[in-house]
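Here the complex is missing a single protein chain, while all its other protein chains stay put.
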Amino acid sequence: MFGYFIRRVLAIIPVLVVVAFVTFAMMKATKGGPFDANEKLSATTLKALNAKFGLNKPVWINTEGFSEAKAESSNPLHWVRGFLDSQFGNFAINALKGDFGPTYQSRGSETVQEVIARRFPVSLRLGLMATIFALIVGIPLGIMSALRQNTFLDYLSLVISTIGISVPSFVVGVLVVLLLSRVLNIKPIQPPEAWNGFGRAYIVPGIVLGLGTMAYVTRLTRSSMLEVKRQDYVRTAQAKGIASMVIIGRHMLRNALIPVVTILGPALANLITGSFIIESIFRVNGLGQEFVTAIQVRDYAMIMGTTLFFAALIALANVLVDLTYGFLDPRIRAKK
Amino acid sequence: MLKRRLIVLLALITLVLPILAACGGSEATSTSAPAPTENTTGNAAPTEAPADTPTEAPADTPTEAPADTPTEETPAGNTDNVLVVHQVGYPDIFDPQKSSFSSEIVILAQAYEGLTRLNENLETVPAAAEKWEYNADATVITFTLRPDLKYSDGSPLTAANFEYAVRRTCDPETAGQYQSILFDIAGCGDLASTPTTDTAALETARGNVGVQTVDDSTLVINLAQPAPYFHTVASLWVMYPVKQEIVEKNGDNWWQEAENHVGNGPFKIDSIEENQEINFSRNDNYWNPAKLDGLKYIYIPDSSVALEAYRQGQIDIMTIDPSQLPAIKGDPEMSQEFLQYPAATTTDLDFNLTKAPFEDPKVRQAFAYAFDRETYCEVIRNGDCSPTLTWIPKGIPGYDAGEDRYAFDPEKAKQALAESTYGSADALPEITLAYNSNDPANQARHEFIAQNYQDILGVKITLEPQPSQEFSAARKSVETRRQLNLGGWIGDYPDPQNWLSVYWRCDAFAKRQGYCNEEADKLMTEGDTSTDPEARIKAYQEAQKIVVGDIPSVMLYNPTHIFLVKPYVTNYSQTAADDQWPGQWTPTTVELNK
Partner (left out) sequence: MTTTSSTKVVPSDDELELLSRPPRSLWGDAWRRLRRNKLAMISLIYLIILVFVAIFAGPISPQSPGRPTGMELRERGTFRQAAWITDADPRRTGDWRFVLGTDSAGGDIFSRLIYGTRVSLIVGFIPMILTLLIGVIVGLISGFAGGWVDDLLMRFTDVVFALPGLLFFIIMQTAFGATALGKAFNGLLLLFITLSIVSWASVARLVRGQVLSLKEKEFVEAARAVGVSRTAILIKHILPNTLGPIIVAGAFIVPNAIISEAVLSYLGIGITPDLSPNAPFPTSWGNMILLGQGAINSQPWALAGPAIALASITIAFVALGDGLRDALDPREQ
């Protein structure tokens, strides 16, 4: 088991390498650069900025740097360094040291890892709130729906969960703010301190953020509960007269949760990296905006940093999912 | 300066939308400012605020009366003598020598002050400097500082601090995006273009920058060429005197900590909460103390949330999104608190003169005559702009009130198209109108523009939405620029030099449209270098006549600033440069009467 875990964690590395290459290539292929937002920028300043951020170097490999290093030094390591004195090479070398470089948006005054470190805790809290909401509402709603299939309760659950997925969060978010303000007189603007700790301020945005996942969890739980409901072992258990709550808990739910757990991995990673829309409506100082803004403004360092961070989260979440399969169904575990 | 306004929900669109000053105001840019054609003059006394809507209430607007019930004050609510101002997008950086967007400058302008400043009529008046003097041919300017100037921490402020600001701006290691605005200073451009790797050249170039501190209260600046407008440039944020010790001790991100902002402006920064709020309190060491005890900027990217916060009394001044205008004008209470006045911005429809069919002046004429500006401003933009036929906006020196060529006239438009080398709409090549798709409101506006030309000229126009960064990148050269796009200019400082020479000279932004007129260039040079104020204006106006007559762009409209202001806020000025809030340039007079 432990060996399997280690093997899987190590397998994240090639994933990150591929993601880094592909993202870098895509990024370079997009039109418009990081300094295009300012149309008044003079050619002189643009040149200085490109030099400052290393954008005057070749994109992938630096043959000129290689020849120079060869002429200057006899150390093959220097040659390699000269060869890799390119935009990607420098990024990769610094990234290995844990430095993702200065962000272009801050005109180079802070690094990518500083931004992530500052914002991630907020996103994490919000994402956990959303996930908890999705599970504690979604699973019971799904179970209820399955047990009372094609009754009013089933339809009610259908409507509740569908609201979560059929109305975009930028609509729900604004409506919730207006509703709370008009009906409960909860003012739309929270003081900055409200975001410290795991405060109440996270509840509403967390719920709105978790709506979509809640809907998905509900529907999947219902579907697999129905599947499991008529399996032989459930019938056997019922025939033996085992109390229904125990059947649901021990026998049905365990098997029924496989699809839920599957989507939960990526969903968790998505939720804890935040949603730019929820963040902007509720003024949450999270990471979600960085993901989107970085791409919009072509903040190359930030794009690479946030993408790799997200990739690592996703891959790790999927390792956990696979481990959970073993827990939910011992026969799967036996194979590992 | 560059303005940044985030669109509706998106805080994200940040850089993009910026109402970029430069050649650019894409439509997105003008997101914020709407203005009804009626009250055009700025500087109206705050009390007689515009509100061109009748007072009666619209029965069904979804908004009930704002809850004015005295609920407990939340920390975000306004207490005491502190003005709470809504801001849309949180800035990327507020470091005077590196900032470029209006959302950044509006912070700096409270905490710092240049040698000069703009008053409520946008005239350049003494600030840190009590006077200035040019030499005979306007190639040297000498500033004399006020006696006993102090920073907010009590330390003395001298000419050397301003010298540092100039040097820091010009330095390639700073590479501030607005450094070119100081290239009028001798040696500044050379220093900026020196590679940072070449230490020796860097030292020489640094020594050659034409700025020197003669004594604590005298600063002499040598200009690269005559620049009789330089005293106005000295009011800009790049000249704000940040303290060298603080910047050097705290490194590049010194600006993130409130206590590092030791400034010489009317307020000092007490706290900075990223994406949430920035709190200021009065700087008692400032030579002209403010009446407010403090100032608070609250960042709310979503306009509907902001409007709700305004209703709830959490903010005193709100920036309106144009889509909210009908609701606000229809609300009995808010229509009284609605404020609107023109902005120092001109939006135009830019042609690419190097691409068919717009190399033909007659086709351009047809397009100029065929634009229904009135309908566009009044209906499509809900009155948030006023049509114009000229370039420099009203209120800025050089405005040409008499310009009346190319007003909307469908008959003349059809006639011009018939007289063109193409002869008819069917003979025209495919025409593409590009726009910044990061502002959702842009789509409908451009659909109108295309439909308008189709209905009047019978021309079929293809719309091409482009994400903002791609849009602005494409507009930087005539090769990649599409045949048509909305553009314009947001003034950096109120001098015709900034409007004409910086934009329409052959080697300036005009190049990106493929426009060049030597004769106009000559007149602009005359305006730039003449020391006689009247002769300058005259030269610029003549140049403007030529440019507008050549129709490199169809002059369309001046957007307006639109705000909601609580009635207890008084004594604020209204200037065409108020990109963020009314009174932002003269905050010392603002009062709260609660």
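The chains carry the letters A and B, assigned in the order they are written, with residues numbered from 1 in each.
Here is the rule we go by: contacts are C-beta pairs under 8 Å (C-beta built on N, C-alpha and C of every residue); 3 or more make two chains touch, one makes a residue touch a chain.
Just so you know, these numbers come straight off a predicted model, no measurement behind them.
Of the listed positions B:P467, B:P496, B:G514 or B:P587, the one in contact with the omitted chain in the full complex is B:P467. Only one of the listed residues, A:L55, A:I263 or A:L323, touches the absent chain: A:I263.
One of A:L46, A:L84 or A:V174 touches the chain omitted from the figure, and that residue is A:V174. Those residues of chain B that touch the chain absent from the view are 7-10, 12-13, 53-54, 56-63, 303-304, 307, 321, 323-330, 372, 375, 379-380, 382, 436-438, 440-441, 443-448, 450-452, 454-456, 460-461, 463-468, 470.
Although one chain is not shown, part of chain A still touches it, namely residues 11-12, 14-15, 18-19, 22-23, 26-27, 29-31, 147-150, 155, 158-159, 161-163, 165-168, 170-171, 174, 215-216, 219-220, 222-224, 226-227, 229-230, 234-235, 238-239, 244, 247, 255, 258-259, 261-263, 265-266, 269, 277, 291-292, 295-296, 303, 306-307, 310-311, 314-315, 318, 321, 325, 329, 331-332, 335.
The rule is simple: only the chains that are shown with their structure count from here on.
Separation between the centroids of chain A and chain B, computed from CA atoms only, is 37 Å. Across the complex, chain B meets chain A through its residues 2, 9-16, 18, 20-24, 64, 67, 69, 71, 74-77, 92-93, 95, 98, 100, 172-173, 175-180, 183, 189, 192-193, 195-197, 251-253, 255-256, 273-277, 298-302, 304-305, 308-309, 311-312, 314-315, 438, 467-476, 492, 509. Residue ranges of chain A in contact with chain B, taken from their complex: 30-33, 35-42, 44-45, 47-49, 51-52, 102, 105-110, 118, 170, 174, 177-178, 181-182, 185, 187-193, 195, 276-277, 279-281, 283, 285, 289, 292-293, 296-298.
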